[in-house]
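Mind having a look at this structure? Questions to follow.
Omission of a single protein chain aside, the complex is shown with its protein chains in their original locations.
Labels for the chains are A, B and C, by order of writing; each one numbers its residues from 1.
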């Protein structure tokens, strides 16, 4: 089951990179993709931790689409806010650095959350402490303490989304 | 119009090369090397040679920079 | 009717490309004018990614449905995953390099 799934994914990528569908491309792609799927069948799924059924697997695809769409929308919303500072006469900031404790257990989901924090919503993940599970986050545009609490709640909402995806 | 872009890229290439030669620190010179590579890739694409552009993208932007960075790290500079 | 859809897609292409040019120009302006390293890195990550996604989506709408647009979708996904990792690695390297932020306000509230 795993071998057939990996074979189909690599064959689809092969057709996208080749750019056309003929019989020669299909024969060469079958040979190369079968060798690749036999080589990486043990190591590849250890990274993703593939232990789901097929019905849950379709639900995972729905969550991945939801994450990507909210990601792109959040990037645009944040880029407007940063680029408005670039065209001012005298740019004025009020940045601060904040330490946040996370409650995720899995290693993959923590690495996913770092990449999810770095681009959108005006934050920038500086460092990660592995023992006490603290992030050091550099913020732009925080004026008071009340505004900091609102933005901290927004991060925990993304954390729920990521924990629902990876478990 | 395409001639204007071509001349602008040529001037940019010369500026990058002069910065790489006449700077003081050696790590600044290594950081400016991928910029030199990518301008050369765009010039090859405008002159209708995609295979030379692929080879240039691999060699100048990939291999040479990695070798220089590891060599600088190993030695005392 | 088919003419209307064609003109609408043409308008959408112009909107996407002009948005991308605005974000890329604000990236170059923010790289020069911002005072601190970390704020400069904000301009170098978010505006750059928004401009790149906007230009590539304009190219997808211009192309239509085909193998080339699939290749561009693969390029968008690769760019999003790659560039966030690269920006985080640069920020972590600058933290090891002892570059402090300009106005540092420690707000230690761990719960």
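Here, a residue touches a chain if its C-beta (ideal position, glycine included) is under 8 Å from a C-beta of that chain, and two chains touch if they have at least 3 such contacts.
In this section, contacts and distances are computed from a predicted model.
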Protein that the absent chain corresponds to, by UniProt name, given "NADH-quinone oxidoreductase subunit J", "Acyl-CoA dehydrogenase", "Cation:proton antiporter" or "Cytochrome c oxidase, subunit I": "Cation:proton antiporter"
Interface residues of subunit B (partner: the chain not displayed): 1-2, 4-5, 8-9, 12, 15-16, 19, 27-28, 31-32, 34-35, 38-39, 41-42, 45-46, 48, 50, 53-54, 57-58, 61-62, 65-66, 69-70, 72-74, 77
Residue numbers in subunit C that touch the chain omitted from display: 17, 20-21, 24-25, 27-29, 31-32, 37, 40-41, 44, 48, 51-52, 55-56, 59, 62, 68, 71-72, 74-75, 78-79, 82-83, 85-87, 89-90, 92-94, 96-99
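The rule is short, and it goes like this: only the chains that are shown with their structure count from here on.
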Whole-Å separation of chain centres (CA-atom averages), subunit A against subunit C: 15
Inter-chain centre distance, subunit A versus subunit B - centres from mean C-alpha coordinates, in Å: 31
Touching two or more other chains - residue numbers and ranges from subunit B: none
In the complex, subunit C residues that touch subunit A: 22-23, 26-27, 29-30, 33-36, 38-39, 41-43, 45-47, 49-51, 53, 67-68, 70-71, 74, 80-81, 83-85, 87-88, 91-92, 95, 101-111
Residues of subunit A touching subunit C in the complex: 13, 15-17, 19-20, 71-72, 75-76, 78-79, 82-83, 85-87, 91, 93-101, 114-115, 118-120, 122, 124-128, 134, 136, 138, 140, 145, 148
